[in-house]
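Inspection log for the structure reproduced underneath, given as structure tokens.
For this view, one protein chain was removed and the others were kept in their places.
Our next item is subunit A:
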Amino acid sequence: MTSHALTVPNSTGPRLAGDLAIWFFIMAELLAFAVFFAAYAFTRAAHVEEFNLAQQALNRNAGAINTLLLLTGSAFVVRAVQGALAGESRRAAPWMLAAIASGVAFLVVKMVEYSAAFDHGVSLSSSTFDMFYLSLTFFHFMHVILGLVILGALWLGLRAGRYGPHNMNGLESGAAYWHMVDLLWLILFPLVYVIH
């Protein structure tokens, strides 16, 4: 941590990975999703049959593939961070590129899934379940795009050799954001696609 952080770091305590500012942001994002998840859960409780029926129409295979893609992407990000921490910023760059490829693949799978759903008449107004399905997944979809922009910036930084054991703040902050995107999917997928 450098003077870039929001508060003066405690030199004796455990080190916070990433900037405090990104953690504020992540907390706010998690809160937004938590409210959305809770709204889904309470609405489902009142319409269990209807939700179970509508859930059958979802493409669980696409969801499972996407789960794998995001988990793999997160693992690649971890490798990239570890590489930079070991002082091998440039050699870590391909790991980041692999993570970006996983993220892009997620978007492709998601778009194929959306396209099929739209063909079946799924829309924000077709049913309450569809409204939640589209809202939650699309809100997450937008986060994946933002996460990819961040990973792209980190990739360029790694290639330029910007990160190292003494300059991890930016890299760890961006990585933390990506892990959040991943974490949210790990809740979203079972909640909307699987549990019935």
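Assume a contact is a pair of C-beta atoms (placed from the backbone, for glycine too) under 8 Å apart; a residue touches a chain by one contact, two chains touch by 3 or more; residues count from 1.
Following the convention adopted for this analysis, contacts and distances are computed from a predicted model.
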### Message
Considering only the chain that is not displayed, what protein name does its UniProt record carry among "histidine kinase", "STAS domain-containing protein", "Nitric oxide reductase subunit B" or "TldD/PmbA family protein"?
### Response
"Nitric oxide reductase subunit B"
### Task
Write down which of A:131, A:153 or A:191 is the residue touching the left-out chain.
A:131
### Query
Of the residues in subunit A, which ones touch the absent chain?
3-4, 6, 19, 21, 24-25, 28-29, 31-32, 35-36, 39, 124-125, 131-132, 135
